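Just one protein chain is left out here, and the rest sit where they should.
Per-chain numbering from 1; labels A and B assigned in written order.
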Amino acid sequence: MKNFRTTKLLTLVLAGTLALAGCSSSKDAGSSGAADGGNAADTNSTAPVTFTFFGADASPNWNNMKDDVGQEITKKTGVTINAEYDVGSGGGDQKISLMAASGQYPDLIYAKGSLSTLIDAGALVDMTDLIDKYAPNLKKLYSSNMNRLKYSNEDPKIYSIPTNVGVDNMIFDATGGFEIQHRVLKELGYPKVKTVQDYENVLKQYVAKHPTTNGQPTIPLTLNADDWKIMITVTNPAFQATGAPDDGEYYIDPTTYEAKLHYKRPEEKEYFRWLNHMYNEGLLDKDTFVQKDDQYKAKISSGRVLGLIDQEWDYQDAENALKSANKNEFTYAHFPVTMSEDIKDKSMQSVGFDGYGISITTSCKDPVRAIKFLDWLASDEGQVLRNWGVEGKHYKVENGKRVIPAEIQNRKVNDASTFSKETGIGLYTAMSGRYGDGVKDSTGNYYTTNFPEQIVASYSDAEKESLKGYNATTWKDLFPNEKDFPVKDWGAAYNMTVPTDGEYQVIWKKTQDIVRKSIPEAVLSKPADFDKVYDNFLASLDKAGAPKMEAEYTTLVKARVSLWTGKDIK
Amino acid sequence: MAGSAFNSTRSEKIFDWFNYTFLTLVLIVTLYPFLNVLAISLNDSTDTVRGGIYLWPRAFTWDNYQTIFNYTGLIQGLKISILRTLVGTVLGLIAASMLAFTLSRVDFRGRKFISTFVALTMYFSGGIVPTYILMRDLHLIGTFWVYVLPGLVSGFNVFIIRSFIDGLPFALQESAKLDGANDFTIYYRVILPLCKPVLATISLFLAVGQWNSWFDTYLYNGTKQQWTTLQYELMKVLQSTQQGGNMTNANDLATQLAHVSPDSIKMAITIVVTIPILVVYPFLQRYFVGGMTLGAVKS
């Protein structure tokens, strides 16, 4: 088997070299024409070719490029993608491990968190030179972020180009924080909601006045602790309310880059003490840690939950049910609530450019062709095609502005699945690099179909009324702006590649188990016991090996910062 | 058949009364989850989020089924699912019954060794990686046969059938032998016809197993459009509703609003995959619910 592998590898390398040689010579031959807009480079590479692709995220509407956008891509580039997307919720880990074990890879792969498995297997092609030589559009797109594409200090190659986030993406609205129903705000005359104390008072006052809603008991506050959602609604708010940005389960000190589990911050203990107080006061739903996701949503859609501490995507279904029943006053406003007024909510702090992306594998017979394909997708033409669709069919250009006809927009909203299946809009988004929302191209149009003007238009009357009550146009206005904070040097810590096996992962799992068990315990304990329970919790984290894991993580953070920023860090 | 209870006593009448009442209760209790699923599958998916749907849809709609059937891959998937169910069941039945027959023969020399050899396979597995590599080396990846061949011989089924054969009078085999039948003829002519009840049971197990499985499709045939199964395609449908189309970031409000709650779709999918089994069921059921009789066989 080993022999077989080596020969196979050799053949591959040979083939690769030949292909490279072949292509570069043809490139040289056509280089005279390269000046006129890269057309020459295109002409010599539109012969039909098929690339196999694996995507670690699900893409259930994938239609084998029979959709409009796909046809157009094939027409322009000659490339057909034979794609497989992960099904289930595994994020592709299992399939990618099997690929690595059996040595069979697709040509292109969107590996997400399993990137390092493939790199360890030597399955990925270094894209540095390919981008430099053949991909002017990608080069331009990533120009200021080139450092962020590199894998590590020891192995500073580019194994993947981030495609699941847009470059310079702008966030138009706040969709998290602490939520309160519009009816509550209206009745109480749009009270100040800055601290957890304010928040508590609002809920308390209202529930005292209205102990029932539609005949059922009013629930002042409920949280969703079903499985991993506990992080979204119970544990993440602890750092939000205490002025730390989202670094996953860690808190990273912005000056020393030391990482520790965020629960260890003394401020957060106070946040959980507050939750404990809310529970013992009868303000936090008794069902919180027992209810399932659907029960949580059912409660919200009954309109009797006054407050939430959640992200909009988590309770969207319930809000939709309320909206479709014309109960907009039962939907929610967002507030950046903190422990005290001098603490600033950092939800909006930018992580800079950091995301998962697409890679070329050693199985790809023609990496040059592949990179050219990715580059074409990243061209202005390619990006507009991927985001907007085909001109004249899915959008029109009126007075130099791209406009989506009402009828198309209607289908896009109400028949989303079929629409994306037929048109292909949205199916190729993560296939190559792209600009984010709010960025304009050379024609002055936005690259993407999301822009700030849409946000306000989509608000319900109840939302607009509440916003007016707080002198704001969007919820984001209530939150401290991203410009108030520096861009994080370490990017999105929760996406960072950590050692995939060995002790780090074991300690990680153990500490996660402890968190999931102990936080509910602490919240539900008697106020007098809270300190004891919480301190025991912190002690058991350390006993499970947290300091070792934190040290390992700190090293990774520091390495990343120095790789990305060039800073010299001890 | 059971005759008109010519010696039913008082206590037996009480027993009958209790039995009917009790089983009616069982009927209600076991019918509930299915009716609940049916009701939710026929309820508007947005409305479903509100909860509180028990036996009857609150906002009746066919939309959930429409969403499923609008999905293009389904017919192809259905064909493959039916094919694998048929082939897998027939081959599995042949394998299990033949092996069970040989192992039921006390005079068979290999009996003890083979029994142990078969029994052990129920209790270990090499794991997913070696299995995958085996499939690769046998060139089964990307073929239809990867659904049928790896699980062809199931120890469990073999032992169930064998325990049934053990209960049959051995005299039948002996006399057939006296009539000059060889072991294969005995298996085919004597044992198989008598085993109908247990064979019906095992085919049900095999068929349901084949029909419901999607993980092998996921592992081995994800890129082979022509071999994907119904369950696999339905997994994708479920995901398309969970994802709400092409939602790529929190700003994509338009698509967010179109986001359908997957609960109703999930229930509709349950119904869609269960109905075919229910349709086939009566044909098998008659073999194991009192319909068969060994009639005149005396032992």
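As a working rule, contacts are C-beta pairs under 8 Å (C-beta built on N, C-alpha and C of every residue); 3 or more make two chains touch, one makes a residue touch a chain.
The criterion applied here is as follows: contacts and distances are computed from a predicted model.
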Name of the absent chain as recorded in UniProt (options "Sugar ABC transporter permease", "DsrE/DsrF/DrsH-like family protein", "Formate hydrogenlyase" or "Lipid II isoglutaminyl synthase (glutamine-hydrolyzing) subunit MurT"): "Sugar ABC transporter permease"
Among A:D226, A:E422 or A:D441, residue touching the chain not depicted: A:D226
On chain B, residues whose C-beta touches the chain left out of the figure: 1-3, 5-9, 11-12, 15-16, 19-20, 22-24, 26-27, 29-34, 36-37, 51, 95, 98-99, 101-103, 105-110, 112, 114-131, 134, 138, 149-153, 156, 159-160, 162-164, 166-172, 174-176, 179, 182-184, 187, 189-190, 193-194, 196-198, 200-201, 204, 266-267, 270, 273-274, 277-278, 281-282, 285, 287-299
Hidden partner interface residues of chain A, rising order: 1-2, 5, 93-94, 97-98, 100-101, 117-118, 120-123, 225-226, 230, 286-287, 289-292, 294-295, 299, 500-502, 505-506, 508-510, 513, 516-517, 519-521, 524
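Quick note on the criterion: only the chains that are shown with their structure count from here on.
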Euclidean distance of C-alpha centroids - chain A vs chain B, Å: 39
Touching residues (chain side chain B, partner chain A) in the complex: 46-47, 49-52, 67, 70, 72, 128-129, 132-133, 136, 214, 218-219, 222-223, 225, 232, 235-237, 239-241, 243-246, 248-259, 261, 263
Parts of chain A lying in touch with chain B, wherever the complex brings them together: 52, 58, 60-61, 63-64, 82, 84, 87-88, 94-95, 97-98, 101-102, 104, 164-165, 169, 171-173, 175, 294-295, 297-299, 301-302, 312-313, 316-318, 320-321, 324, 409, 412-421, 425-427, 429-430, 437, 449-450, 454-455, 458
